[in-house]
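Let me begin by handing over the structure; questions about it come next.
A single protein chain has been omitted; all remaining protein chains appear in their positions.
And now, subunit A:
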């Protein structure tokens, strides 16, 4: 019999298994969960950027209808509740640790940003909780505030924390300063470039939410939360904040509607509702409003940088020097300190064979919402800085910007390539992705298109970026030596059921990535189980043994590799069982996609034969092998993975209004082996959408007093479908050399590679206006300002 089934393994563009329930409105998000006897929490937040709290009067509020409890910071402090911890410690140039001020879940004595939670009201209904929150009287004495990254370091700037003099969190560096200075001394040309990487608000479609639940009979706590990594939340909140042992704390992150990094972190509200549930002995639900998200979700980016590139007379890069100020906001969010250091400065070599690099980074506290990783995390900032600098340098050196890049590329035969900033790239082929992208984007025919635009009074520009990023985080020992307070392995359990279906337990968490499909394809490909018979379980510490979650494009490279290792164990055990059943020696048993075969014979057993034997061990080598067919593997990666590629963007500017339209966007990425091409395409397109958003539209703007001026969608420009072109996506694969799947990751490449491609196109469009640089976002007003200034100068 010859049964033809559609191929579902690695490389198949399988439709996403999860989409049926999402599209039919049957997803189960935190806010869809309602616990028996549930109450509702509302956070009272600071309207001031910086103020002392002189008095909080909750008497009238507590007497209002439906109010169960109101807690303030002192109530938590009285029970020795810990501060919200930071998961990464950076050390200063002199070896001393960074300033790490206490971050109370509810403000203690002082508020440090607009939105800082001051009190929590718990009531029978959300409306009652809100009414009571309005009745709380807080006497504040406003203090001078500082919101700007550069302003924070100015002498006399308002002090955000007593324990961080001069608002300095750390002063860190990487690279060889003496070698950099020597390289610059013999340079034919040094090109200097200054830029700001605009602050962004992540704005996942689903706002954050949390339900705290306490079983007073068992003493067990459960937290349902919108998280990318429930085990990490259990660890941080249980061990550092609430002092609840793991065995008494379950964290569930069910369907989650987008994260982009903003749902990695342990947030105060999670600790507040969990702790308070134990106090009021009722489940407590808190769901963030959108305007509340703007002032409480960790923001992204916010760097001010100066870069200098030294070139020899032939346009070869001799060295790079970078100075960056990074805004941490008012408190250190979970991963904040590592973003502008080990996820940023280590990427400054890019795809170029830069012999020496020296980078110094100062992180500062300001009276703004904490800043942490946002899609790409440090790598978009590095790529933007470097790829804009490459264009500026090419222009000043009189070199073609593509040739200039080609001439400095790391060559395929140089891999593994050790950069001067710690990373060792395992594989890549930057020429191939470049040439494929140039071809697809029609680079050669651009000038004709520009001329055509000109006949319509429009300015057309084309921009390129060639990039590499480091993801699939991360080798535990390496990150531990760099200050991480956790390991970054992943865990996978493969449970083959008696009749051959499979449940996979993974520590990775899907919040839009399509894991239920991609991971099932891994199982189908290796074990030969149809994807319909593979279920992926994630997001529940009571079900999944352990896990570090999803961020840094790690789910497949690290989580998938753990599954692959666990499948190896399944196959190894299966071979032993099969050898017994087929009366062969285990060395002679081969396995391929669901079939065990005695080599060179027609004797076979299916995976189902083996699983049945394992769970019904009547004829079974019971003295040698335990029954059952379930294996767990922890996979700790040997290195980061290094996706890279080329992005080309074509824009058209209306000089009368300053509006920029993205006409075409072409991405050719090397993401390693592709499991599901359709999902990769979607991931790249989503990342590019966010990159175009950063380049042209989005900006979190604080005024000098620390008020968030762009605090709603009325003023914060989120990309919409009409702002985006149909993004062309192609892949050119070199395999990762150190993980079993050869995969590199695709979640962040779009957001990393695209902003400089867009901005290089904008600057190119304005080439007749003598423009060297345009800061992101290139809003219509900003572009008009450039055009108008040029016109005035000409008059």
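The criterion applied here is as follows: a residue touches a chain if its C-beta (ideal position, glycine included) is under 8 Å from a C-beta of that chain, and two chains touch if they have at least 3 such contacts; residues count from 1.
Operating definition for what follows: contacts and distances are computed from a predicted model.
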- Message: Name the omitted chain as UniProt records it, choosing among "MoaD/ThiS family protein", "ECF sigma factor", "Imidazole glycerol phosphate synthase subunit HisF" or "Xanthine dehydrogenase family protein subunit M".
- Response: "Xanthine dehydrogenase family protein subunit M"
- Note on the structure: Contact with the hidden chain, among A:91, A:130, A:279 or A:407, goes to A:130
- Which of A:19, A:626 or A:656 touches the missing chain? It is A:656
- Checked against the full complex, the residue among A:38, A:52, A:196 or A:291 that touches the missing chain is A:291
- Contacts of subunit A with the absent chain, listed as residue ranges: 127, 130, 134, 291, 656-659, 697, 701, 709-710, 713-718, 779-781, 784-785, 788
